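Starting off with a structure, shown below.
Coming up: chain A.
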Amino acid sequence: MKHSMLWAGALLATTALSPAYAQDSAVTIVLGEEPDLVEPCMATRSNIGRIVLGNISETLTELDVRGDEGLKPRLAESWELVNDNTWRFKLREGVTFSDGSTFDAADVKHSFDRAKSDQITCEISRYYEGIEITPSVVDEHTIDFTTEPAQPILPLLLSLLTIVPSETAIEFTREPVGTGPYVMSNWAPGQSITLERRDDYWGEAPAVSTANYVFRADPSVRAAMVQAGEADIAPSISAIDATTDMDASYPNSETTYLRIDHSVAPLDDKRVREALNIGIDREAFVGTILADGTQVATALNVPTTLGWNADTEARPYDPERAKALLEEAKADGVPVDTEILLVGRTGNFPGATETYEAIQSMLSEVGFNIRLQMVEVAEHEQYYSKPYVQDQPVLVGAQHDNSRGDPVFSMYFKYHSEGRQSGIADVKADDLITRATAATGDERVALWSELFGYLHDEVIADALLFHMVGHARVGNDVEFTPTIATNSQLQLSEIGLK
Partner candidate 1 sequence: MADHLLEVRDLSVRFHTAQGIVNAVNGISWHLDRGETLAILGESGSGKSVSASAIMNLIDMPPGEITSGQILFDGVDLLKKSEEDRRRLNGKRISMIFQDPLGHLNPVYPVGWQIAETAMAHGKPKDEAYARALALMERVGIPDPKASMDKYPHQFSGGQRQRLMIAMALVLKPDILIADEPTTALDVTVQAEVLSLLEELQEETGMGLLLITHDLGVVAEAADRAVVMEGGHIVESGTPRELYHHAQHPYTRKLLAAAPGKGEMRDPASDEQPILRVQNLQKSYGSFAALKGVNFDLHAGETLAIVGESGSGKSTIARLMLHLEPASGGKVLWKGEEILSKTPREMGPLRRQLQMVFQDPTQSLNPHMTVFQIISEAWVIHPDILPKSQWKDRVAELLEQVGLKPEHALRNPHQFSGGQRQRIAIARALALEPDLIICDEAVSALDVSIQAQVIALLGELRDRLGIAFIFIAHDLPVVRDFADHVLVMQRGQVVEHGTVRQIFEAPRQGYTQRLLAAGLDSDPDVQAERRSQRLALAATQA
Partner candidate 2 sequence: MKTMLGKRAVSSLISLFVLIVMVFFLSRLTGDPAALYLPVDASEEMRQNFREIHGLNDPVIVQFGRYIGDLVQLDFGESLRKARPAIDVVLEAFVWTLWLALITMALVSVAAIVVGSIAAFNVGRPFDRVASVLSLIGASAPDFWIAIVGIVVFSVSYGLLPTSGTGTVWHWILPIAVLFIRPFGLILQIVRGSMINALGSPYVKTARAKGVKNRPVIFVHTLRNAMLPVITVIGDQAAALLNGAVVVETIFGFPGVGKLMIDSILQRDFNVILAAIMVTAIAIFLMNILIDIAYALLDPRIRT
């Protein structure tokens, strides 16, 4: 027995060394789940993005999440609209990849083609669907993107395109190569991923020399680790644990809502939908089940989003009126007593179960016949995406995340009659979405906010609940303020050391 202990010790010695013993200016970051891949073209998946985006791989443009500069240059120095359908990007010079090769227009083209290739399923490619985009190299440091139809927000779209060297094969890689300030130096599957600072980075060298990523499923464990000094940053911990002065909350750009399928009675009746909305005492959740700082939502996108409509006001909690509306509907023969299935996803967000339980009991109070069912992710998907369950009215509790600053990433998909998760089929909405997508400047802003208003006030498309806040715990010897983007990326360059 003693022996086996010794062997165990020996075995351990060979495994990844514990963060506690790593040298100075090294930080340890504890995440919820280990990424399956560290693949630049998958960077839109948050657990990958947090490691890759801005650390290993860079993009042509990036969205300013701290100030309000909007879209900032990164690998592109500048861009302009050559004609309606063509954008021209001037690329930064003297940039090298971590494998030593220099960065040029060919790399950008390859990165784009690779992302779009049908031999691998790159997540980021989904942002370029429905549009014909052809990159063409003008010279070593200039590249044109021709789009059909015109794509006003192409530069924004390109803030998602991670650049890889043109040598990169078209298959998923486990050794990502990028232009970023860090390079992946070690990956002990199941245990940790380590990034080392590059000396030949084009920009200014960040303070952190080594970043160690570890993975713990349980939020309270993550919190505990920072407290115990085993980790420096836990980007997302449960609100319940966020009680120390190490903890900072941040709007995490997630919006929770109940998706309503308008095609099934009684939810096809507007009064019923309104009753749903005013039957839920949203305020009561804030500071109780959900963290302080949680906002009641009036739109699927967060206020910082382009065209967010400040005039739409959340409907106040009014059980009496809700009851009345139901009575009224009932009088007109709407089958309001039909059992409505409320589908929630276990562990979707901290306190998810409690939230849905509370909603169920509130709605039952005002006279709905609600059955709650919490399901695991795969089952949730069955309800969430088309084709929908038609045999009974269903409310799907879900979360939507769009930190990209433009509603285009949400609207088609959630509200266009063709959208995979749209609960409505509304001609006017469809029209607004198409027009807004093509529009630019103030027109675009106007159209989006019209859409927001229309969906919320006229259609009552769904029961919008909250703009959520996330909580990060930051250890005492590092400085880091989480932002709305912290959900999807975590740039080590933004971490300061004390």
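Of note:
Simple rule for what comes next: a contact is a pair of C-beta atoms (placed from the backbone, for glycine too) under 8 Å apart; a residue touches a chain by one contact, two chains touch by 3 or more; residues count from 1.
Selection rule, in plain terms: all candidates are chains of the complex that A comes from, given by their letters.
These numbers come from a predicted model, not from an experiment.
Set chain A beside the options 1 or 2, and in this complex the one it touches turns out to be 2. The part of chain A that touches candidate 2 in the complex is made up of residues 1, 4-5, 7-9, 11-12, 15-20, 36-37, 39, 44-45, 118-121, 123, 125-126, 129, 171-172, 174, 189-191, 214-218, 220-221, 224-225, 227-228, 230, 376-379, 381-382, 384-385, 409, 413, 420-421.
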